[in-house]
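Here is the structure we will look at, set down as structure tokens.
Only one protein chain is missing; all other protein chains are in place.
Each chain gets a letter, A and B, in the order it is written, and its residues are counted from 1.
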Amino acid sequence: MSSERRKTLIVVRRAPYGSSLSRASLDAALALAAFDQLVDILFMGDGVLHLLPDQMSSNIGVKNVGKLLSSLPLYDIDAVYLDASAAQQYQVDTANTPVTAQQLDNAGIQRLLAEYDHLLGF
Amino acid sequence: MIYSLLVLSSPVSGHTAQTAAAFAHAVLARGHSIKRVFFFDDGTYNGSSQAIFPQDETDRLQPWLDLSQQHSVELILCISSAIRRGLLDDTEAQRYDKSGSGIHSAFTVSGLGQLVDATAHSDRLVTFGG
Partner (left out) sequence: MVLHTVNASPSNAAFSQCLAVAAADDAIILMGDGVYGLISQCSAGQALAHCAAEIYALDKDMCAAGIKHKPEQVTLIDMDGFVQLSERYPRQIAWY
């Protein structure tokens, strides 16, 4: 592997505002994209809660993750994936998410993981 | 092969950070090279020069120092993770007018570009979290 353009998948498993890891995962994704690396994001388990609309994080004085996600296409992060069963459990309205995300079942996630050079689990 | 490590675990949440350091030593022992160890989020606490650990437990800093001093492994602390945890090197302490720096000299504070560079130039990227 001598190529300098690797394909990385960021796997986000935590809800947006309860852990610093959430923001860390998105900062890593943005940095990869800014340096012209290939990067996609998978929201799994509680991570699907990043995709709830109308997040008003100013109420807790922190940056708005939903707004950040809506700008992902501008940063060349095109492929965003969503754990379908978690989305269903949390009643995430997949037609109304800050960024378009492709739903995957467990078999789909299994296939997805094998497509990347690097997997960063947060 | 070329390895890089991403360390998210603090030295005091379980022993994952110790496992990461032991893994790094084992990587070198098997003849591979390490491009860098990137400490992110709570992992930046591993770079503290001020932490005092129990005397009757394994030294948590020394394995990292050995990697740096004996094997020239780059130990990078993510600057945004570090400063919000009060881990400042001399430059940042001066910039923010804080007294004293709290990072061991074996560690360098830098940006996420170093993690990106690691992913671009490593055959294996191993993450330690929890």
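By our rule, a residue touches a chain if its C-beta (ideal position, glycine included) is under 8 Å from a C-beta of that chain, and two chains touch if they have at least 3 such contacts.
Nothing here was measured: the structure is a model prediction, and the numbers come from that model.
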{"item": "Missing chain: touched chains present in the view", "value": "A, B"}
{"item": "Touching residue (missing chain; options A:P16, A:P98 or A:G121)", "value": "A:G121"}
{"item": "Absent-chain contact - pick from A:M44, A:L69 or A:A87", "value": "A:M44"}
{"item": "Subunit B, residues in touch with the chain not shown (by the definition above)", "value": "1, 3, 8, 14-16, 19, 22-23, 25-27, 29-30, 32, 123-130"}
{"item": "Contact set of subunit A toward the excluded chain (per top definition)", "value": "11, 13, 44-46, 106, 109-110, 113-114, 116-121"}
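One rule holds in what follows: only the chains that are shown with their structure count from here on.
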{"item": "Interchain centroid distance [CA atoms averaged], subunit A/subunit B, Å", "value": "25"}
{"item": "Interfacial residue positions of subunit A with respect to subunit B in the complex", "value": "1, 4-6, 8, 20-21, 24, 27-28, 31-32, 34-35, 37, 117-122"}
{"item": "Subunit B residues touching subunit A - in the complex, by the definition given at the top", "value": "6, 8, 40-42, 80-81, 111-113, 115-117, 119-123, 125, 127, 129"}
